[in-house]
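One protein chain omitted, others in place.
A and B are the chain letters, set down in written order, and residue numbers restart from 1 in every chain.
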Amino acid sequence: MIAPAERDAVLAVLADYGWLIDEGRFDEWLDLFTEDCVYKVVPRENLALGLPGCLMLCENKDMLRDRVTALTEANKYNIHVPRHVIGLPRITRVAADLLAVEAAYTVFQSDQDGEARLFSVGSYLDRVQLAGGVPRLKEKLVIVDSFAIPSLLATPL
Amino acid sequence: MIAPAERDAVLAVLADYGWLIDEGRFDEWLDLFTEDCVYKVVPRENLALGLPGCLMLCENKDMLRDRVTALTEANKYNIHVPRHVIGLPRITRVAADLLAVEAAYTVFQSDQDGEARLFSVGSYLDRVQLAGGVPRLKEKLVIVDSFAIPSLLATPL
Partner (left out) sequence: MIAPAERDAVLAVLADYGWLIDEGRFDEWLDLFTEDCVYKVVPRENLALGLPGCLMLCENKDMLRDRVTALTEANKYNIHVPRHVIGLPRITRVAADLLAVEAAYTVFQSDQDGEARLFSVGSYLDRVQLAGGVPRLKEKLVIVDSFAIPSLLATPL
């Protein structure tokens, strides 16, 4: 059983995850992860075939910090605004303070002329740690259905 | 009034509904329905005009099982991956252990080249039964706004 407060914690961390990327608030976004986090972006095709190739791979929070630093500096020229719409999550318990979370996601991008398009579709396979009352992402696996990325993959999905 | 545990049950059954279709886990998907379930896919136009035509009609769980068997066997050649994004549900009580649920849905499809497109948009009008602590779909009415289906309607919406 998942308690209402646990479900709320999961809904909150997913909402924060998408919102902080879309608003470019990457320092707060980093705070959502544990120090020993794993963050991977994998094309669905590779997952299905058991191939190890990733679009992005960070095996701890320092690698994610590096990524954000690079992004923040390169981002000056990023002319697209992302917008995450994350679906209702499936939640199952892995351990007393660890939940497995599965959710569909979509990312839309708008350009400087205010034209929007679908940018990415796929699913999140997450591990959310609840220790200490603050939910944290211990693992974030982004499975990209739309792996034919139509432009630069700069910001995280 | 809808209790937090009841809302959580509705969020969970909606999330399961979409996820299990997208992952092709149709046996578990069938478990979400009651034996006396009704499952209908109706173009919005027909509903508005009071026309009885459906894109899919199952009047009990055995009809749904047949459908899944056909689908599982034909599915070998299905080359699209669906992805459901279901919006926040409106919940109202019909009886002590029966809730009416209304939600917008979108289904995106990705092909084998990793190209994604919007496949279907509409709404769900559901009846969720709470008896025995396990939420089950007693009725699922899918109203399709985008009834000009751009390809085969194989998997359920």
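Observations on the structure shown:
Just so we're on the same page, a contact is a pair of C-beta atoms (placed from the backbone, for glycine too) under 8 Å apart; a residue touches a chain by one contact, two chains touch by 3 or more.
Since this is a predicted model, take the numbers as computed values, not measurements.
Contact with the undisplayed chain is limited, among B:30, B:121 or B:153, to B:121.
Considering the full assembly, B:43 is the residue among B:43, B:114 or B:156 that touches the omitted chain. Residue A:86 is the one among A:86, A:99 or A:143 that touches the chain missing from this view. Contact between chain B and the absent chain runs through residues 2, 4, 7, 43-45, 85-91, 102-106, 118, 120-123, 144-148.
Chain A residues in contact with the hidden partner, per the touch definition given at the top, are 4-5, 8, 11-12, 14-16, 18-19, 22, 81, 83-86, 88, 106, 108, 110, 112-118.
Definition applied: only the chains that are shown with their structure count from here on.
Averaged C-alpha coordinates give centres for chain A and chain B that are 26 Å from one another.
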